[in-house]
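Sharing a structure here in structure tokens format.
Selected chains only, in their assembly positions.
Order of writing sets the labels: A and B. Residues in every chain begin at 1.
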């Protein structure tokens, strides 16, 4: 299918908790599997999860913290991939694009070399909005 | 109005707190009232709220927990319907569809018989993405 005919999913990944990361990566993986493009723009806590070593430590939000141990056990028993493993798989697809939010990096004092090597592009919100205006599904996670 | 001309709202209900449930159900009820279709896909904490007896216990998130008592009193005074009452009303409309996320059920060990009878379909994310690509408004709540 030609690029112009492809359906497109655009997600702002603002959350940095494991439930939000799973939602973003499961939706992106599913999109790619059904031949849709998936564009993820990491900002705020989502961007903070792209710092080396951070995603492995992602936990549940305060509201659901008490369920964290049980969820981790279930995921291990299911041999469910970790968020970072899902991201690495996604990066192998030409249909997947990820962007790090440059203003967030300035706000948190994060430098390019602090980020995991999977990050492709560091861009501002304008670039993402241009992409999202051509998307069929837009979500803020 | 014919189905193809109808505007369509598609929501991923990821949150399981009462404020998020109200937002999803108020938007869906309003959509249906103005002759739009409303499609709600319950995942993660949202899906957990479809377990029998769970929605009645939904509270506010940790950040706003201190406002819970006051909010409950206001809602009672206004005789505001509970989230579950709103959902039951929504289910009477042909314009409303709700879906339970099957991967979440596996992740949390939830079985079909654990869910409230209002649940129509248990589907994966691909089914929802296909629906959402034809929607006019897509939200992640």
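Following the convention adopted for this analysis, a contact is a pair of C-beta atoms (placed from the backbone, for glycine too) under 8 Å apart; a residue touches a chain by one contact, two chains touch by 3 or more.
Predicted model only: the values in this text are computed from it and were never measured.
Counting every copy of the one repeated chain, the full complex in this structure comes to 3, with 2 of them shown.
Following the convention adopted for this analysis, only the chains that are shown with their structure count from here on.
Our note on geometry: chain A versus chain B, Cα centroid distance of 24 Å, whole angstroms. Chain B meets chain A in the complex at residues 10, 12, 14, 16-17, 43-45, 61-63, 103, 106-109, 124-126, 129-130, 132-133, 135, 138-140. Contact residues of chain A toward chain B in the complex are 7, 9, 11, 19-20, 22-23, 26-27, 30-31, 33-34, 36, 61-64, 71, 74-75, 78, 80, 136-141.
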